[in-house]
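Sharing a structure below in structure tokens format, with a few things to ask.
Excluded from the complex is one protein chain; the other protein chains are retained at their positions.
And then chain A:
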Amino acid sequence: MIVTRGLTKRYGRVTAVDAVALRVGEGDRYGLLGPNGSGKTTLVRMLLGLVYATSGEIEVLGEPVPRRVLRVLPHVGALVEGPGAYGHLSGRANLSYLDAAGPGGSRRGRRARVNEALERVGLGGVDNRPVRTYSLGMRQRLGLAAALLRAPRLLVLDEPTNGLDPQGIREIRDLLTALNAAGTTILLCSHLLTEVEELCSHVGVMDGGRLVLQQRMDEIRSPTGRTEIRTPDADRVRALLDGQVEVADGDRLLVRTPDPAELNARLVRAGARIAELRPERRTLEQVVLAVSGPGSDRPA
């Protein structure tokens, strides 16, 4: 769906995006993580033809961007850096204006399309109040509805749950999961780890303009080959497993072993008391923190 090669953007002497090779496959739920100022938004803007790259290539839906961007965008729904709407118009009027502004789409089906989009994001019962009276969460939902107009094949969402309450976040996550199951590819930018962890099948991490990690979620969270043990007999266990213990921290030990079950049996046979034993899995947080530095909004 999205392929970039050596994608670079410089603003004067600042390199905002540096040689990024992004690869989003059809049907993926791709989560792009990174601290503020890491280049996520600039990257997304380049994918959508809003910002022009200094060098490198972009392909979206098999077409080169920005050269053929007008052929790509009708199949893309996007929410970039917060929703935008005319404050003096109602939510419904905003959507039908946006629907009318683009190419294609019959005038007669417009009302139905707008209503369906509003329904999907939970704004089905909205009245004719102007958008300037909306709460932050309602604006965010309206922005999502605008992205969903015309049933796009690719959704590019930058911080889609900004300003939503936990219930709303849950609703949006369920909505995105359902859309993805129906075949929509999703590229989600966020600095919220949990959001990406719970929704995404693939993860990319940006740091200082570079894409420092790009991996499947199940690979990230696969066992590391070490086993974590908690035991009151820490010294005894260390003696038993001479050389295999990589980290010892009070009653907590990390042991390098290919087979946790065998390790467990061996320790129990030796009479060591084991309070807890499990294969070590890294959390997404650990992985992200390991590959990224401090955000650029925190000068060193």
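Keep this in mind: a contact is a pair of C-beta atoms (placed from the backbone, for glycine too) under 8 Å apart; a residue touches a chain by one contact, two chains touch by 3 or more; residues count from 1.
Criterion: contacts and distances are computed from a predicted model.
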Exercise for the section: Between "ABC transporter permease", "Ger(X)C family spore germination protein", "Heme exporter protein C" or "Circularly permuted ATP-grasp type 2 domain-containing protein", choose the name on the UniProt record of the chain that's been left out. Expected result: "ABC transporter permease"
Completion exercise
Considering the complete complex, of A:V24, A:I58, A:L98 or A:V203, the missing chain is touched by A:L98
Handout entry: Option touching the unshown chain, where A:G25, A:G82, A:G109 or A:G225 are the choices
Key = A:G82
Fill in the blank from the handout: From A:P74, A:G137, A:G168 or A:P279, the answer for touching the chain not displayed is A:P74
Practice task
Determine which one of A:A146, A:I186, A:V255 or A:L277 touches the chain that has been left out.
Solution key: A:A146
Exercise for the section: Determine and list the chain A residues touching the chain excluded from the picture. Expected result: 45, 48-52, 69-70, 73-74, 76, 78, 80-89, 97-98, 100-103, 146
